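Note that this complex is displayed minus one protein chain, with the remaining chains in position.
Chain naming follows the written order as A, B and C, and within any one chain the residues start at number 1.
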Amino acid sequence: MFWHPLLLAIISAQIVALLLLLAGSLTSLNTALHWQPLSADSRQLSLEARAEGVSIQGRAAFWLSVFSAVLLVFGITNIFAEDIPGAMCGTGVCQAMSPRGSTQLLLYTGLLLLLMQLWHEMDKLNRMLVEMPLTDITARLFLVIPAVAVLTLKQTYASFAGIRPHQPVDCCAVVYDQFTTLKHAKSILGLGDAFWISAFIVLSLALFSLSVALRTSMVDRPGIRGLHAIISCLWLPVASLTLVNIFSAYHYEVLHHHCPWCLFLPEHRLVGYPLYGALYVIGMEGFTLFMLPRLANQDITVYKKALDRCRRAANRITFAQLLFLIIAILPAIVWRLHYGVWMSG
Amino acid sequence: MFNTLQIWAFRDILRRPFESLLLAVTLTFAIATVGTLLLFPRAVYDTLTVVLKATPSIILRQVDPTGWRPLPIRESVQAATSVIGVVSVRPRIWGMVNGPDGPLTVMGVQQEGLPEILADPLTRLPAKGQAIVGWGIASHDPAGTLPLEGAIRQTYQVIHRLPEQTSMFTHDLVLLNPLDAQQLIGLPQGYASDLAIDVFHEDEQDAILSDLTAAFPWPVRCVTRRQSAGIYAGGFNRGRALGAITMIPAVLAMCLLVAVNTRKSMGRQSDLGIMKAMGWTTGDIIRLHLYRDLFVCLPSVALGSCLCFFLVYGPGADGLAGFFLGWDTLPPRLYLETKGAVTVLLEVAGVMVAPVMASALLPALKAATADVHELIEGAGRR
Amino acid sequence: MMQVTYDRLDKAGYGLWAITLVTVLACVVITLLSLDTCRDARQITQRAIQTLALTTPTIIPSGRALRNADTVKPAIDLRHSPHLPLIHFSPEDLVISSLKPETGDIRSND
Partner (left out) sequence: MNSKITCRNLSVAFSGENSRTRSVLDNINVTFPAGKMNIITGPIGAGKSTLLHTMAGLTRPTSGEVVVNDQAVSRWSGAHRDQWRRQAGIIFQHCHLLHELTVLENIMLPLIPLGHTVSHCRSQSIAALKQVALFHHAGRLANSLSGGERQKTAIARALVTQPHFIFADEPTAHMDAENSRQMMELLYHCTGRNAVVIVATHESILNRLPGPALCYRLENGALNHLTD
């Protein structure tokens, strides 16, 4: 078992969040089953009162989950590596956890945040209006979350329990063993750097244009929202792959060091935080932008508020994308200006 | 600078000043204690991490089924230097012997020159029968002699002490002439305890191990600098985690006290009911209590952190190290590393401040979301 | 002429300034302590380590298993210290013992 005070803080935050979610689940179940907004009978009024309590509990659980996720990333990237012989960054920590355990942990944490973010946005929208017209939908969504929270907590424990602190790891080997030949190192999924750079540029331009269009458009454009969702889904993996496989070389000043976690180290000016933070914002806001109007289309007032929120989401996506592009590409441009060639020739 | 709600929050504290003062004092000392317990090992660890960077890249030892074996110096140096990437190989003669008051680490000094920084106190290397000792080794004999017992029993003349600032590594060290050291430890002539190897590139430490192992005709075991650092870090952080776990009941008890206190003090809950009836929103009430708690917690956190910094990095460090590690003669020189200090602040925030703030806010939140009539009814019954 | 006040909000305002001052002073002390990071001691220690090829810090007394943590496996070596008594190792020894050899309480089994 791996012991660290920060891990205690992560697990305790997750447990408190889960307890809050479980406490709210019963009311959410009742709300999902018996919600009748047109009635003013005692059961409905009692449900309305209790639904407000669930909203507060859910918000507390949301912020606790965000806090624990931030601590988890901070721990994996900057703290836990020092307790594991041979680990220099998050790759070593993930290697110590077993690749499957670490992937599942990150997936569950991401999924939990995604669902909670959507619930949080729906709840905010719901509370803006005096009648709380989205209460039954938010209650149904809320019922899904505790299951994912349980899985996340279980996986957090399982992943860290699997670490043998005295067993050395070799994180550089993990990074360099990904490819057997130089040709292999120069390609991603069998396709060359040129293809991925072109795809990144095209998708970035498309995402940027669509975000600006959604930001400035005064009318509802469901088609553009759908297209935006598709482009976001394509842009995120392409951006991650090009960042790790191509642009990171200019941050590390070493070719073919395809490590995502080293970007979070102080030696590389902690650029991983703004870079992956921007990816997180784009993912979350893109999901909100796509889902929110679909879930809030019952009532015209709430739909209008949802569209306002979508415009703000498009705005945030634009800024996050610009931040990502500046931080990811600037060192490459500086390198090119300084040395007159690209690193890969 | 302060808005009306903030001023009102402080006025609210003045309604029951002694309870707030008591909470502030308790919190200050609790944060100082918890912070010190977490920060001190962290500071020791950070200090070690920094100085360990100066240690040899690899330590190579000969092993057989019973454990370590002495290495023949000439053959092993030859074998190690034949590996590409090895920059320097230094055989070390060291071991543990009995001193007058307990075990000591004896080391044979072999190098020709000493760096300037050490040369000042050490005008010469120990000749036969002489010793240079670390700061923690007291010589009982007024003539400055040190009796040691290993393979032989011998008394040495103490000619110098190692600089006090280096105590972190040299506290219990006795430097002897290599021949004296070999005799005392029981190493045969021409044999060393192990090899200290430096490699060209830091990242090659791990990669070079297989080459090194293959270069020797007998089984060897290598420990890299990174592994050593990991061993210490693991120990310290496990210790800190255990410390944090043992603190949990204390923190919980404190949270309970704070919650009960908060409930009692503002939570004559009718006050909240009256405020809501007078047009205060739930947000206003939460903000009021957040300010109230901040005005008590913020100076407490600052003072508590200041106290724990004073104890760990400041003039209080001597006493603390004496208390924890019995470093009576060793004023430890602990270094502040930003990452370590930030981690401890986060841990203290996670373990102490957040639960205390939560326990103070939860009754307020509960009351703020409750039915106003029920809160005021409570006042009626009072 | 002293102004008559019917509330204690002015007093509360002064109180707020007082706690701000205390907090700022504490932060200043923390900053000052942080600036003094004993860099000279760090350098001289590093030189000593390099010169003498030292590997293990003395935070745990001689003769303890963890004093040379990297030599613990595969077995605690007694060949480097063949004439030492066998150490009875216990966690409380670690906690209460002194680095100072003359006060170090080392219990032996023989």
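Here is the rule we use: a residue touches a chain if its C-beta (ideal position, glycine included) is under 8 Å from a C-beta of that chain, and two chains touch if they have at least 3 such contacts.
Please read these numbers as outputs of a predicted model, since none were measured by experiment.
*Asks:* Shown chains touched by the missing chain?
*Replies:* A, B, C
*Asks:* Any idea which of B:E164, B:D271, B:D293 or B:E347 touches the chain not displayed?
*Replies:* Spelled out, the listed residue whose C-beta touches the missing chain is B:D271.
*Asks:* Among B:S210, B:T281 or B:T338, which one touches the chain that has been omitted from the display?
*Replies:* In the full complex, the listed residue that touches the missing chain is B:T281.
*Asks:* Quick one: which of B:R124, B:R153 or B:H373 touches the chain that's been left out?
*Replies:* Candidates B:R124, B:R153 or B:H373; residue touching the omitted chain: B:H373.
*Asks:* Which residue among A:V130, A:A194 or A:V341 touches the omitted chain?
*Replies:* Of all options in A:V130, A:A194 or A:V341, contact with the hidden chain holds for A:V130.
*Asks:* Taking the full complex into account, what residues of subunit A touch the chain not shown?
*Replies:* 40-42, 45, 48-49, 52, 127, 130-132
*Asks:* When the complex is taken as a whole, what residues of subunit B touch the one chain not shown?
*Replies:* 3-5, 7-8, 11, 15-16, 270-271, 273-284, 369, 371-374, 376, 379-380
*Asks:* Quickly run down the residues of subunit C that touch the omitted chain.
*Replies:* Against the left-out chain, subunit C lists 4-9, 13.
The working rule: only the chains that are shown with their structure count from here on.
*Asks:* I want to compare two interfaces, A-B and B-C. Which one has more contacting C-beta pairs?
*Replies:* If we tally the contacting C-beta pairs, B-C comes out ahead.
*Asks:* Round to the nearest whole Å and give the separation of the Cα centres of subunit A and subunit B.
*Replies:* Measuring from centre to centre gives 34 Å for this pair.
*Asks:* What's the distance between the Cα centroids of subunit B and subunit C, rounded to whole Å?
*Replies:* Each chain's C-alpha centroid was found; their separation is 5 Å.
*Asks:* Residues touching two or more other chains, restricted to subunit C: which are they?
*Replies:* As it turns out, subunit C has no residue touching two or more other chains.
*Asks:* What residues of subunit B sit close enough to touch subunit A in their complex?
*Replies:* It comes out as residues 38, 49, 203, 206, 226-227, 229-231, 233-234, 237-238, 240-245, 339, 343, 346-347, 350-351, 365, 369, 371.
*Asks:* Help me check something: in the complex, which residues belonging to subunit A touch subunit B?
*Replies:* Residues of subunit A touching subunit B: 3-9, 12-13, 49, 52-53, 56, 71, 74, 78-79, 82-88, 165-166, 168, 170, 172-173, 266.
*Asks:* Spell out the part of subunit C that touches subunit B in their complex, as residue ranges.
*Replies:* 7-9, 11-13, 15-16, 19, 22-23, 26-27, 29-30, 33-34, 36-59, 61-63, 66-67, 69-71, 74-84, 96-104, 106
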